[in-house]
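What you see is the complex with one protein chain gone and the rest in place.
Per-chain residue numbering starts at 1, and chain names A, B and C are given in the order in which the chains are listed.
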Amino acid sequence: MPKIYMDHAATTPLKEEVLEAMLPFLKSVYGNPSSLHFFGREARKALDESREKVARALGATPEEIIFTSGGTEANNLAIQGVARALSFGERKHIITSAIEHHAVLDTVNYLHSTGFEVTFLPVDEYGMVDPGELERHITDNTILVTIMTANNEIGTIQPFEEIGRICRERGVYFHTDAVQAIGSIPFNLKEQPIDLLSLSAHKFCGPKGVGALYIRKRTKIKQVLFGGAQERKLRPGTENLPGIVGLGRAIELAVTDMEAKSAYLEGLRNRLIKGLLEIEGIRLNGHPQKRLPGNVNVSVLYIEGESLLLNLDLKGIAVSSGSACTSGSLEPSHVLMAIGLDHQTAQGSVRLTLGSDNTVGDIDYTVEAVKEITERLRKISPVYKK
Amino acid sequence: MPKIYMDHAATTPLKEEVLEAMLPFLKSVYGNPSSLHFFGREARKALDESREKVARALGATPEEIIFTSGGTEANNLAIQGVARALSFGERKHIITSAIEHHAVLDTVNYLHSTGFEVTFLPVDEYGMVDPGELERHITDNTILVTIMTANNEIGTIQPFEEIGRICRERGVYFHTDAVQAIGSIPFNLKEQPIDLLSLSAHKFCGPKGVGALYIRKRTKIKQVLFGGAQERKLRPGTENLPGIVGLGRAIELAVTDMEAKSAYLEGLRNRLIKGLLEIEGIRLNGHPQKRLPGNVNVSVLYIEGESLLLNLDLKGIAVSSGSACTSGSLEPSHVLMAIGLDHQTAQGSVRLTLGSDNTVGDIDYTVEAVKEITERLRKISPVYKK
Amino acid sequence: MYNEKVLDHFQNPRNVGEMENPSGVGEVGNMKCGDIMKIFIKVEDNIIKDIKFLTFGCGAAIASSSVLTEMVKGKTLEEAMAVTNDDVAEELGGLPPAKLHCSNLAADALHKAIEDYQGRT
Partner (left out) sequence: MYNEKVLDHFQNPRNVGEMENPSGVGEVGNMKCGDIMKIFIKVEDNIIKDIKFLTFGCGAAIASSSVLTEMVKGKTLEEAMAVTNDDVAEELGGLPPAKLHCSNLAADALHKAIEDYQGRT
């Protein structure tokens, strides 16, 4: 049986070059970057170099990069941190979208419980935020707009530069969760109107448990975790040096490979979409063009997503589902509901996210598998109408 | 020139067995533990097994272990988390000591700035908290006592079980920062009156950037970072699986080796203390007996710690200093001030923390080096009086 | 996540399909979870002679329906009425905790089918 991994939006395999870059820091270079002695200084040097690599990949300066333990912490630091630094009196309004990752949604919901006002912008049928509508919601009390660069479930890419320009004009900070975008969407933060940007290494072939927050110079922000003087006190704790070195190398490679990789993935993606849409009763979720190069999300009518996922797994194909019953939650995906799917259709959705390790053969095998399984499951479905 | 690492309290080299355990998770086993497919399930299995290892090493149950990004985050989760869950009305009092790590001190100071009352217990000349004094400070409004198991600078081991018993009797949660204690002090949390306990893998030959918080069953606590459903929602974010696997293996080894290692380190430590105290004008900081097996902290009168540290570094010996001017802070160590040292004596302090990789030869070489450097630096010291 | 028996029933569900002229039909839908199950029975002499099901739902839902049909085929109506959702989960060798509440509805559907039959006669 083949082993085909089509869940690259969940996490990616570590690149060999990245592991190689990390290994010295899992072996001989074990000093604490805060130590003054030789062991500390060689660790510090690697820390500085990784920061420069991340800065270079984003068109930022090293002082603007704060390492974190991942995308979730970067989002929390951005949102809770700006909230702590900026809110006073009535100035407690945050704007976000209905389709953010839980690391953003749950954070703003927490702030809401402490007295913040939060606007959740709706999205259209493709998952797009309307910049005009965003602008209408900005008030004198708005301190932060946080809209993801690209969605993790349906792959839709937001008009984030336009959103950023509006925020800049109105004097409101703009944070974007770019966890899914790094390596697919080019950034040049010197030019782009973005004040804060989150990323997570394991989404672009780097290690798990390390991420970064870009914080534009002079942006007012406070720490969320308290402790030592690391990361300008914004993120205390002994640095995860092997992880940080891996992040630096991974983002360097991701940016170098971006064009070729995106072209390759788009080719596979379009073939996969075409093949799947040829099966009766399958619809594509997300924007037909403005989507991440590796993202496919479809609703397979009349069947339930988890049973499709499990059947694909038994054929050696790893995908994820936006259905209920996954990962302990009984609700169907908030993203699929926000683009207007009914409960049953949302339940019948699967996400296939491609990576460089996937081949045309994988695509064709997967289309065949989906077809066969769909037919089989529809035979036992009480809601299937021929 | 030799390379002698005597800064094991800052961080430790990764054990080879630990790296070996981690490698599969940096290579082929790259799934996300939340994924339902094969790649996810094999990751989940490793996650569960590591949790069991940590639980076993502490005498706890797996559900009581929450993985974090390190000791700093574990301390923040414990203290901020209990504060969020328990405080209401006047019930906003926390008791800690004057010699905690900054991850505790800065966290309680933050809570103080939001309206909490905080008592900082003083310590005696050896760095000991007086349990009787602690008990006198507990009021009906006290929700948490947080006292470290053993101090990172002077190695003093607190009467943490007695403190825990008092807290239990008075119905107050007891958290202990055991970051320096794991592998030196045995725990059996089923029996010991501890409600929350923080640890950090890189202090016991595990990887950097991963730690854990033990949370006794039924302890009320809320999350500090918001996001996905990982770690029972108490610590969301894709799990750092290689790090967590490393933590599991490292704590397993640390607990197995504890007795032999402690005996070995105590032998080295006592030889080092004896050698250093034979040099004129050197005093030992911390408790003479109740101290971590690998910890030596001395004040070298009339000279400044950083210049001693740098000179030792130039002889290939890596130590740390409690003096001003280290790591960007101009203040002398709050721990050394709390045990009653004057400013100048505190400035002239160095910490030498031993590990299994140190030998008797290292100790003797170090004593000689300290002697030679001390003589040289005293010659240029304006405060030295023969 | 699922044990082998669950996977077997999920992959090779027994007694799948619609039934012509059933003696009774039961349908349940779990609003929380969205799963839907439909059970058809053929009753003769107070015995379940034949049984079929259709299920829209996750792996646990499909396997529960399948194993239930095996459990009650040939049983009396009283015996079938006594089968609970917990019995079904047990027969499967256990289900993941998250699944116990949401997908294990097969016994409910069966009971409805029996009641439907009893209402008709």
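Everything that follows uses one rule, which is that a contact is a pair of C-beta atoms (placed from the backbone, for glycine too) under 8 Å apart; a residue touches a chain by one contact, two chains touch by 3 or more.
Note that the structure is a prediction, hence the values are computed from the model and not measured.
Peer 1: Considering the complete complex, identify which of B:229, B:260, B:277 or B:314 is in touch with the unshown chain.
Peer 2: Among B:229, B:260, B:277 or B:314, only B:314 touches the chain that is not shown.
Peer 1: Touching the missing chain, which residues of chain B?
Peer 2: 302-304, 306-307, 310-311, 314, 323-325, 328, 330, 332, 343-344, 347, 379-383
Going forward, only the chains that are shown with their structure count from here on.
Peer 1: Give, as an integer number of Å, the spacing between the C-alpha centres of chain C and chain B.
Peer 2: Taking the average C-alpha coordinate of chain B and of chain C, the gap between them is 56 Å.
Peer 1: Using the average of all C-alpha atoms in each chain as its centre, how far is it in Å between chain A and chain B?
Peer 2: 34
Peer 1: What parts of chain A, by residue number, touch at least two of the other chains?
Peer 2: Counting only residues that touch two or more other chains, chain A contributes 306, 310, 328.
Peer 1: Residues of chain C touching 2+ other chains?
Peer 2: none
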